[in-house]
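Just one protein chain is left out here, and the rest sit where they should.
Chain IDs A and B follow the sequence of writing; residue 1 opens each chain.
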Amino acid sequence: MAHYHLHPDRFFDPDPEIRKYAREIYETITSLPIVSPHGHVDPKIFAENRPFPNPTQLFITPDHYLFRMLYSQGIPMESLGIPTVDGSQVETDPKKIWRIFAEHYYLFNGTPTGVWLDYEFNVVFGLKEKPDGGNALKNYDELNEKLGSPEFLPRTLYKRFNIEVMSTTDAAADTLEHHRSIRESGWDGRIIPCFRPDTVTDISTKNWAGNIARLGELTGSAVDSFAGYIGALEDRRRFFQRMGATSTDHGVFAPYTHELTEKEADALFRKALQGKATPEDARVFTAHMLMEMARMSTNDGMVMQIHPGSCRNHNPALFDRFGLDKGHDIPVLAEFTLNMRELLNRYGNDPRLTVIVFTLDEATYSRELAPLAGHYPALKLGPAWWFNDSIRGITHYRESTTETAGFYNTVGFNDDTRAFVSIPARHDVSRRMDANYLGGLVARHIITTDEALTIAKNLTYHLVKEAYKL
Amino acid sequence: MAHYHLHPDRFFDPDPEIRKYAREIYETITSLPIVSPHGHVDPKIFAENRPFPNPTQLFITPDHYLFRMLYSQGIPMESLGIPTVDGSQVETDPKKIWRIFAEHYYLFNGTPTGVWLDYEFNVVFGLKEKPDGGNALKNYDELNEKLGSPEFLPRTLYKRFNIEVMSTTDAAADTLEHHRSIRESGWDGRIIPCFRPDTVTDISTKNWAGNIARLGELTGSAVDSFAGYIGALEDRRRFFQRMGATSTDHGVFAPYTHELTEKEADALFRKALQGKATPEDARVFTAHMLMEMARMSTNDGMVMQIHPGSCRNHNPALFDRFGLDKGHDIPVLAEFTLNMRELLNRYGNDPRLTVIVFTLDEATYSRELAPLAGHYPALKLGPAWWFNDSIRGITHYRESTTETAGFYNTVGFNDDTRAFVSIPARHDVSRRMDANYLGGLVARHIITTDEALTIAKNLTYHLVKEAYKL
Partner (left out) sequence: MAHYHLHPDRFFDPDPEIRKYAREIYETITSLPIVSPHGHVDPKIFAENRPFPNPTQLFITPDHYLFRMLYSQGIPMESLGIPTVDGSQVETDPKKIWRIFAEHYYLFNGTPTGVWLDYEFNVVFGLKEKPDGGNALKNYDELNEKLGSPEFLPRTLYKRFNIEVMSTTDAAADTLEHHRSIRESGWDGRIIPCFRPDTVTDISTKNWAGNIARLGELTGSAVDSFAGYIGALEDRRRFFQRMGATSTDHGVFAPYTHELTEKEADALFRKALQGKATPEDARVFTAHMLMEMARMSTNDGMVMQIHPGSCRNHNPALFDRFGLDKGHDIPVLAEFTLNMRELLNRYGNDPRLTVIVFTLDEATYSRELAPLAGHYPALKLGPAWWFNDSIRGITHYRESTTETAGFYNTVGFNDDTRAFVSIPARHDVSRRMDANYLGGLVARHIITTDEALTIAKNLTYHLVKEAYKL
């Protein structure tokens, strides 16, 4: 059994000089509001503001970071209560699931998941002991009790976490009913949508034609031609903007961009509607749609995010049984210089556009992304993403991008999470690692303390607000 | 002339906190037995247990790590006594060769080869002076004298090195006579074989048809069809298992996996027997054979190792004159996510299978391998390999994989060496670097000292025994 005592200097370099500067810098940013410009929290929880059902359903079942590690060590997904697509039976006893989790908590040693959970358990919920087999039930009961109290309602936590604004991520055909109901409730939390049209722009999506039909219904557009389809998308963007959105997001296998003629695009669109599109058609159509999205963003001012390089649903057996986002999306080699050339040539010099690019392939930081962001006015670098959103990952990101792109071509931090309670934990790690990186530069006499303090505030607060127009 | 004084804190971070923890952790693992699950030591030396002939033939002529560096600086291979394929004359005076080596020992400054040799010379053999031109003969004579004494016989060193088990690597058609004679000798050292069928599974191998014929002879199988060939391979696996093997090993250019139909496989096999296979045929056949090997491992329980990404025999002039494994195998860009997808989809969720993957392309650690190993139950990460089995390489491996795969999806250390005397040196470096990495996590308050001590024992001893079923 281990008692929690989260060290105030945790994650900082142990060198006394670096640590001293890191601490000094961190203290000036730790209380700044959280700006969360990109994430996947369900807006429904703020619309309804009901208590979270129990610790297992809050922490374990929705978090693929967590159950992927347990699964990798041979623990069946069913035993963790992950719901199946066909509704077949899985474990339903939240305490049994919690015990399995607690017994294997040591697997998270040295991982960001472990670090975030420690923060959530100890700082947010006041647990005194790190989970293990012995304290599983005690911890569970203590968490469960707190979840029932008003202090742990979603809106209360939002305020306690000092969140200034939070963006969700929403399909093009989403009605944004929860966003609407939050607005109408009079609550002053700012939860805004983000326009993510992947399921209507990627013609290889399952039931793509159905999604297009739905798009037509929602917008009243005739979506039987490429022009009609584009009109419908522009209509949805306007709707999202009215609902507070300032950004779009595009998850693509590769960031390949290529402009088709109107005629070519229309032909591909009609072929896809007939269910005849090939994988190569899908690749080219997506490349053209990135061009279209850049064009629209240049006109309507929505910030364009690109999240490329993930082979989604790598494990079909798991996908068939448990569905999307179950921890089996795996990164692939990424290429930006040639793939994004056409988009950047066409729109990258335009001061009206902001494109924020992310990567899962750390080799692209110094090779391609920092050189591109250090040149094109429209291009900015998103923070260390997903598997790289970690103590080492964030540091490596700064080390690999700063010398070529500087600090001001980056856009602060994204928590990018489905796990609402992890938001303060994730921002805290980011702030600590930025402070530590800056402290290292001061200790090496590369920048002054004053410069570091200014940069730290920008990295934590100002750059994200400016880049995302928040 | 430099006197040896190997510092007890060598290779540790000089930061006093990290060093303190690293030392504390290292002390708890330094005396654990060596488990060597993968390597290339010739079992004959233990079967015969004769004195090593002389220092030059022990240290220089068999070690491509060593003579590749000398060759890169313009020293002819002939002058180092490397035997030629055609038997043409090379230097035979071991003292002359030793002198060249000693005069150029400074080339190994900052390299793992230098670090291992320092350990071997000073710790294993008690030399007092680092090799240089001045002490060449003195060192040579001192080593030579020791080699003649019973304390330096192979079996005695095996015990002194505290080796618990050591795996060799053996061709599918190997008779394993030395393994048999070791067993029959009554000596209690545990030297086991590993089934490496590359020369019968890669149809582009020189004299492949001859290798297949030999396989037929050994097993009494009719190897004129794919089915017969598969039967012969299964037979050899059973033989290796009876001789103590727990693992197989597969050296492939790319880890591409793809299942052919029985008919396609048979057609390719027959085409290859006729000497008509193209390079593309070889690529596809190898992809299918990885699937076959995974299928067999799922059934017979042998752990499957994949060592991909080396362009073997890059320098044909050297290959023609000196043959295989002469320091001119060069890594290439590696890709696992797409290449291994078919194998992992088919077998990666099966709890009966363990696949251990290695890489020479460090960019794949965080991009592909840690995400894959942090998801698929069957997949485990082999340690930093070959050019990356080094002070920085091991640290970089832990830094790049731990946050996503954790510690428990890795399998401890492999020395992977042909140089028997380097085994304790290599394991010592690995233990030091793991201790140092863990010490860094403790000093940064990421894990506790207790957690570090538990992990250290697992990394050094338990994980390798479990993963390799030893």
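What we mean here is this: contacts are C-beta pairs under 8 Å (C-beta built on N, C-alpha and C of every residue); 3 or more make two chains touch, one makes a residue touch a chain.
Quick caveat, the model's predicted, so the values are computed rather than measured.
Peer 1: Just one of B:V123, B:A267 or B:A363 touches the chain that is missing; which is it?
Peer 2: Of these options, the touching residue for the absent chain is B:A363.
Peer 1: Among B:H179, B:R236 or B:H328, single out the residue that touches the unshown chain.
Peer 2: Within the whole complex, the residue contacting the unshown chain is B:H328.
Peer 1: Just name the one of B:S390, B:T417 or B:S430 that touches the chain not displayed here.
Peer 2: Hidden-chain contact among the options goes to B:S390.
Peer 1: Touching the hidden chain in the full complex, which residues of subunit B are there? Just list them.
Peer 2: These residues touch the chain not displayed: 2, 6-7, 9-15, 68-69, 71-74, 106-112, 115, 311, 314-318, 327-328, 330-333, 360-363, 387-388, 390-393.
Peer 1: State which residues belonging to subunit A touch the missing partner chain.
Peer 2: Residues of subunit A in contact with the hidden chain: 15, 17-18, 335, 337-338, 341, 344-345, 348-349, 351, 363, 366-368, 370-377, 379, 399-400, 402-409, 440-441, 443-448, 450-451, 454-455.
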